[in-house]
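Of the protein chains in this complex, all but one are displayed in their positions.
The first chain written gets the first letter, and so on, giving A and B; residue counts start at 1 in each chain.
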Amino acid sequence: MRRNGPLALVFHAVFVTVMVAPILVVCLVAFTPEGYLSLPTNGFSLRWFRTIANYPEFIHAFWISLGLGALSSFVALLFAVPAALAIARYRFRGRDALAALFLSPLMIPHVVLGIAFLRFFTSFGLGGSFAALIIAHVVIVFPFALRLTLAAAIGMDLSVEMAAVSLGAGGWTLFRRVTLPLILPGVISGWALAFIQSFDDLTMTVFLAAPGTETLPVRMFLYIQDNIDPLVTSVSACVIAITMTALILLDRFYGLDRVLAGKGDPGR
Amino acid sequence: MAHLELDRVAKQFGAQTVVDDFSLAVGKGEFISFLGPSGCGKTTTLQMIAGFLDPTRGAIRLEGKDLTAIHPARRGLGIVFQSYALFPHMTAAENVAFGLEMRSVPRSERAERVRAALAMVGLAGYEQRHPRRMSGGQQQRVALARALVIKPSVLLLDEPLSNLDAKLREEMQIELRQIQRTIGTTTILVTHDQNEAMSLSDRIVVMSQGRIEQIGTPQDTYERPASAFVSQFLGKTNDFAATIDRTAMPARLVAGSWSAPAPAGLSGPVTVSIRPERIGFGDAGLGAKIVTRIFQGNHWLFQCASECGPAIVIRQNDGQAQPAEGEGVRLAWRAEDMSVRGGAAS
Partner (left out) sequence: MSSVAEERSIRAPWALTAPALMLFVGVLLIPLAMTVMLSFHDWGQYKGIEPVFILKNWQEIATDPYYAEMFWRTFRIAILTTLLTALLGAPEAYILNRMSGRWKSFFLLVILGPLLISVVARTLGWALLFGGNNGLANKLLMSLGVIRSPIPFMFTETGMVVALAHVMMPFMVLSVWAALQRLDPQIENAAMSLGAGPVTIIRRIIMPQIMPGVLSGAIIVFSLSASAFATPAIIGGRRLKVAATLAYDEFLNTLNWPLGAAVATLLLAALVLIVVGSNAMIERRYAEVFR
């Protein structure tokens, strides 16, 4: 009875096509053998992927993005895991306000964050530095790290920890041997989602990056502003491939629906 | 002619047969229960009657007319879902009025019938409440009123009481029975609670793995179970392995040191089924030793080790002294209280 009618299926087909087409086009054009933007009608070629090698600024930007994403997500977790445990375990005054504050980077437009960080870091002489990028990214990926860790901490069976305490575990041992292993899936997923957010961020980073600390999205954006050629499609295809890999890992580890459920908030 | 008739109905999901060879004739005004363990196909059968699933084979007829050709929206059946499926954005009154609206009942008549239906289920005064602000029992009543207000030809209830606590469930059972008696709607109730089926229905359909095991009155199915499954499923029972001794004249049915005249038409190993409350302690009979003795208020429960394996005995607490744990006893029962089936006890 609960079947979709033919009209619904046509709508669905058109919808999915329109959703996928722009992404698919980028990936296809990346394989063109021609020197201009075109679909690879006569044979696939890796020509434009090889061309990336002639543009060290793209390679450099890629490493910056990778390092920035990995490091800022990790640092964010160092702050987020204790905070998540506190919010999950204790009922204390100011708990709700604190949670709202920690999730607030989702609500603030990233342009505003970019401007605020630019103003802040230049007044300390840190403008355009990698350190500034790390700190800024820690703040914007923090909510994602916190969310998934919090979900894991709330879902954790407290009696397991009590059992460990009754057996004599305490403090750091308790955390390292019992608590952390139990919330680890949430922590790893939090890291992965945070990494993707950092890796993809353009709006905030475009304000902070200087030549030498440009991330890949920033580099691509600046390049597109001047001209659009097959080179940026091959770079984009690489970015898409990396995100997809992280996505699939995330799906395996945690279930993508659960991860994305936490994304239904103002962000970016 | 039967009011509602299912004729060799079967349902397959892919290769899996979930309901098979299901035939049943329901009389007008009858209260029927589908009883069986989880996953035996009760809901599936009910949904086929409701029209939410199409039978793979067989026919379903209402007043002799083929139901399967009629769209569920026009079958005119009243359904109470296990989850109630109340419309959360509508008040109790709006929920009940919905079916009448769909039937274009004039506004004034609609209001009157909604009021009467809610009053009948004891919810007068709750018209403007939203379902989320009502207790489980109240929601259940709204669902019942919503199904009944359209004057359905058949009322289908899918485990309507399973979400209620024990006490409320009992109250609702009595109420449900009374309402059904007053308005006389043909009713089919799905349940896996044997007490519920027993206390409510005119007839019980015991199901197992998609097949009908037995159809009969509550008393019939309890006292003369047609299969080992039925006797096990309906309350506690003792199954003793016995043999028919044809050398004796006349032939005798023997289980350990207990024996009785053999029923006709059986031979070899058989199974004797006897309800625990029908067993008494006597001077002769099956030898047994009391392992545990549990006091349960109005009765005593004895777990015994008998010559034919474990046995359960229930005795009314009538103030008499009862055998103690470890004491040797003899178990005896009347021949008309047992049922004997061919084949060894499983």
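Methods note: contacts are C-beta pairs under 8 Å (C-beta built on N, C-alpha and C of every residue); 3 or more make two chains touch, one makes a residue touch a chain.
If you're wondering where the values come from, they're calculated on a predicted model, not measured in any experiment.
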Interface partners of the hidden chain - shown chains only, full complex considered: A, B
Option from A:109, A:155 or A:181 whose C-beta touches the chain left out: A:109
Selected residue (touches chain absent from view) among A:8, A:46 or A:180: A:8
Residue of A:68, A:138, A:151 or A:183 in touch with the missing chain, whole complex considered: A:138
Touch list for chain A against the chain that is not drawn: 1-4, 8-9, 11-12, 15-16, 18-26, 29, 36-39, 78-80, 82-83, 85-87, 89-90, 92, 95, 98, 101-102, 104-105, 107-112, 115-120, 123, 135-136, 138-139, 142, 196, 199-200, 202-203, 206-207, 217, 220-221, 224-225, 228, 232-233, 236, 239-240, 243-244, 246-247, 251, 256-257, 260-261, 263-268
Footprint left on chain B by the chain that the document does not show: 47, 50, 52, 72-79, 81-89, 98-99, 102-103, 130, 132-133, 146-147, 150
